[in-house]
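As you look at this complex, bear in mind that one protein chain is not there, while each of the others sits in place.
Chains here go by letter, A and B, matching the order in which they are written, and residues are numbered from 1 within each.
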Amino acid sequence: MIWLETLIQGILLGGLYALFAAGLSLVFGIMRLVNLAHGDLIVVGAYMILIIVSILGINPFVATFIAAPGMFALGWLLQRFVLNRTLGDDILPPLLVTFGLSIALQNALLEGFSADSQRINAGALETASIPVGSLSIGIMPLLTFATAILVIFGLNQIIFRTALGRAFRATSDDPITASLMGIRPSSVFAIVTGLAMLVAIIAALYLGMRASFDPSIGPVRLIYAFEAVIIGGLGSLWGTLLGGIIIGVAQTFGAAINPEWQILAGHLAFLAVLLLRPRGLLPRAVD
Amino acid sequence: MSLLSIQSLDAFYGDFQALFAVNVALNHGETVAIIGANGAGKTTLLRSIAGVLKNAHGSISHNGEAIGALSADAVLARGIAMVPEGRKLFSSLTVEENLLIGAYAQRSEPEWTLEKIYDLFPVLAEKRHDASTMLSGGQQQMVAIGRALMSNPDVLLCDEISLGLAPVIVKKIYSEFPKIKSAGASVIVVEQDITQAVTVADTVYCMMEGGVTLSGKPSDLTKDQIHRAYFGVGVDE
Partner (left out) sequence: MGVGHIKVGTASSRFAAWIASGFILVAIFLPFVAGRSLLQDLFFIFSMLVLTQWWNLLAGYGGLVSVGQQAFVGIGAYAMFGSVILGNVDPVVSILIAGFAAFVLSVPTAFLAFRLHGAYFAIGTWVIAEVMRLGVAQWKAVGGGTGTSLPRSATRDMWFVDGISVLFDVKTSAARDILAYWLSLFLMVTTIAVIYWFLRTRRGLALFAVRDNSQAAQSVGINDFISKLIVYFMAAFGTGLAGGLIYLQKARISPDSAFSVLDWTAYVIFIVVIGGIGTLEGPIVGVLVFFLLQSLLSDFGSWYLMTLGVIGIAVMLFAPKGLWGLFTERTGMELFPTRRQLVIPEKET
């Protein structure tokens, strides 16, 4: 029974990691851009929500809606004016630029908010749970997981059912030919990163409500997120969810054996999948 | 005034000059054929017109306005569409999506719709939900042409439609050109195969080593003239 509970906890934790990873997966899948600052941008989002909550004294979910346009704009501007310049065959420029951005963001947050850890107050939601059989499952993890599914479903609707999504895929396949269709790759990419930041602010909400955060935690979230993306396979958002679940389950089982093994178990699961399936479990795009 | 006029166009890939003072004119309702051996600069010319390569602004004009330095999306917005060499279908998109993406920057009152494309190439209607990679070469070429038409161009640029296709298929595709023209598009076709191009064209330009070596109405040109312009040597030499 304890194992079943651990398994369920792991799966639900995977939802959180999938939320961290969905934006990254979108950007990586469409432009092959590795954004090493993604984790820090999520942390930026968490501070944005925190500020709005504390100034307006409103519910964090509402605050997320208020922060969302700002996050979209941030992503759009970042892509349009910085990251688009780094795209090309060479992977070094995007890696280095986003690495620099990661360091700069962390320290800007440190300067603005100090190293104290913060938390977004979600009231009674934080501890609420529902009984399922003899188990009791936290509302917050359930909500996170449901949100992850909703987000991925929504993103897939955009990608596979709209003209914008067609433009995403076409540009991803071949930006030059896409430009012959009247698509401007630089604008499409800016929208993609804007969308990724919308997902990031949702991830930030759950990050901040579920645990405390401080300016330095971005890179660790980034690693989990990347593991989920790579396990899932390039370009597949459901794959990313599966990847998140694998990391989550490995972590909770690791922790059940020895609390110090939680993170290690997640990483080892990632390396094991890489060893067996270097292209991930559900790859869509060919890299 | 020509619909499209190219005057003393020089084009470069980095330091390498691929076109030297090329002059080409396309009039309303006309079909121009550009022929030349591999590496003559035909694709470079089309890419220059389409805005994939940027050039001196004044060297290309459309309806009397300079477009040489416009980007590809701006050129398309003016009504100039291209069927690129090697078809270049989007592999992540289905057949129908490939066609729809051609209408991405749709101008008002479409002349061409999905239905009309399917009328033109009925075989595509059956395959509309297939991945574009599942089609035969000829079917892929039909999609590429349909995709370009979906933007309702008044200038259609076709780069080596016959490349890698069986002669009957090529003939079938070219037989649809009158319909395309009657829908309002003037056409530039690029071909290596002289006979095919000459049968559809009102005017022929022959290119060699980045320059135009011969132009005129097909009826006015002798076989020997074309041969010289194409290969740099006459038939008998």
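Here is the rule we use: a residue touches a chain if its C-beta (ideal position, glycine included) is under 8 Å from a C-beta of that chain, and two chains touch if they have at least 3 such contacts.
As the structure is a prediction and not an experimental result, all values here were calculated from the model.
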Contacts of the unshown chain among the visible ones are A
In the whole complex, of A:L7, A:L77 or A:L264, the residue touching the missing chain would be A:L264
Out of A:L101, A:I217 or A:L241, only one touches the absent chain, namely A:L101
Interface residues of chain A toward the undisplayed chain are 28, 32, 34, 36, 82, 85-86, 91-93, 95-97, 99-108, 110-111, 219, 223, 226-227, 230, 260, 263-264, 267-268, 270-271, 274-275, 278, 287
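The working rule: only the chains that are shown with their structure count from here on.
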Per the C-alpha centroid definition, the whole-Å distance linking chain A and chain B comes out as 44
Listed in rising order, chain A residues that touch chain B in their complex are 163, 166-167, 169-170, 172-174, 176-184, 284-285
Within their complex, chain B touches chain A through residues 50-52, 71-73, 76-77, 81-82, 84, 88, 90-93, 97, 100-102, 104-105, 147, 151
